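One protein chain is absent from this view; the other protein chains keep their places.
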Amino acid sequence: MKIRFFLALVLFLLSVLAAGDSKSFSVSARSGERRVQFQVMTIEENAGGRKVLAETIVEGLPGTDFNINLQTERFKMQARFLTDLIASDALKVRANLNTRRLFGYSPANLPLYEEDAQKHALEINFDETIVLLPFGRGAAETLKIEITPTLLSASMSETPLKINIGKQLSSGEIFVEAAKIPHRFETEVVLLADGHEVARAVADSLLEEAGEIVLQPDAKAEKEITEKPLTVKLSVDKYTRSRPADSVAISFNVFRAQNNQIETIIPKAAGAAPLGGELRYVLEENYFSGGKKYELKFKVRLAKGERAD
Amino acid sequence: MNCQYTEKISLLVDGEMSAEETRNVEAHLANCADCERLKNDFLFFRRQIKESARQMTATANILPNQKLKNKNYLWRRQVPLPVSAFALIMIALAAFGAWSAFSRFGRSENNPVSEITKQSASPEKKFAPPEQSELSLARFDKGGRAEIYTIRRQSADGNEPGGNEK
Partner (left out) sequence: MAREHEQITTIFNETYPNLCRFLESLLGRDNQAQDIAQESFLRLYQTEFGQIPISEARFWLFRVARNLALNELDKKRTRIKFWQRVGEVFRVQSQSPAELLELNEAQKAVRKLLDSLPEHQRSALLLREEEEMSYREIAFVLNVSESKIKIDIFRARAALRAEWQKREENKR
């Protein structure tokens, strides 16, 4: 799993460095033709067999995200799933698991909690199933949540998202919710020297996934920019629906590399801007000898073929 | 009060002891003024709760009476049950009753509701113990850590416990 992710990242880097211009994901143009469906089944499994306790079906365009929330008296789990169709028969599913369990009480009678946070990136085909064990394994009876994806052809009705609630637990302890927000963005980063553009790059970004963007200097750039190009490692962290425009939050760091030495220019920064709006960040003068004032300008737009609804 | 029968008085007024134990405790009561007072106090609270409960039920879901209306309760969002909502619930219940009767064809147990509402302490009372008919998922919680993995589906049963994890 980790190897695949690393491989994907390397390929991403290579494609960005080689092309230097935007390259949209291969299926984005076709994503309008297909729909994905996730069947979420809650199952009790013990020595005697399996019993389906609850079922919910989430169906929508590729890029539909869903959350599985489980809450009992002492335990709470939130599992967030971000899904993307990366090939005609492959899904990339990123899972964020957060659990909290009431452990007991302190001598001062304050509640003590045991918390866990996990991040997983899974790549699956449509003949595979994701299995989530909220309480782990090893007990005589196990609670399993199985998520089975299916690829469907587009329906006649153009609903972005459908949730079919089948059997449910009367205790209400499991709750599935879903949302469809854009996952693919095109990020444009421009380096300005005294207000003039001297380097730029445009790259595709996937929501909540960091990518490295190397700024390509143009003829006007100073030698120090041409010899040691700046690299921006950026992640679009959050997409928020808002009025008058939706907004995105990004986080990034900036460095430059030469001969295997990395010099960090900005260690950690973040910002938010309306979709398509500008975010500016001034770079410190210490790193540049030409005496010019350097600024980074960010613009995040939806990637080609990505829908806003 | 440190009489050893203290906690048993609570069981006594609830009828939750065997016939023999009950006799023992009642015999003790004849000689212990403290326990007799305790029993009377417990019964006193029971009366107050029951009598006030009767009043509460009467006003639980009817339209507010004049006295309440006259006060300026800005916080009150209580929605009285309108006839249409009640009718809707009855229709839903009738529909589900019909459906469940259909799906329960062949079942034999069908005890009248009135049996349970009578106070009864016999151990052989017909009632499924919590361990067998649990609804809460807390029974699965043995303190383990959550896990996630993928498995390849079998064509027929889809049941592969030891699937390949990534």
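We call the chains A and B, going by the order they appear; numbering starts again at 1 in every chain.
Simple rule for what comes next: a contact is a pair of C-beta atoms (placed from the backbone, for glycine too) under 8 Å apart; a residue touches a chain by one contact, two chains touch by 3 or more.
These figures come from a predicted structure and were not determined experimentally.
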*Among B:Arg23, B:Arg46 or B:Arg152, the residue in touch with the chain that has been omitted*: B:Arg46
*Out of A:Gly48, A:Gly104, A:Gly138 or A:Gly172, which is the one that touches the chain we can't see?*
A:Gly172
*For the chain that got dropped from the picture, name the residues of chain A it touches.*
71, 73, 109-111, 167-172
_Touch residues of chain B, complete complex, unshown partner_ = 7, 10-11, 14, 16, 38, 41-42, 45-46, 48-53, 55-57, 59-61, 68, 73, 75-79, 81, 85, 89-90, 92-94, 96-101, 103-104, 109-113, 115-117, 119-121, 125-130, 133, 135-136, 138
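The rule we apply is simple: only the chains that are shown with their structure count from here on.
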*Euclidean distance of C-alpha centroids - chain A vs chain B, Å*: 45
_For a test of understanding, state which residues of chain B touch chain A in their complex under the given definition._
135-153, 158-159, 161, 163, 166
*Which chain A residues qualify as touching chain B in the complex?*
1, 44-45, 50, 70, 72-75, 77, 79, 95, 97, 99, 101, 116, 118, 120, 122, 124, 127-139, 141-143, 148, 169-171, 173-174
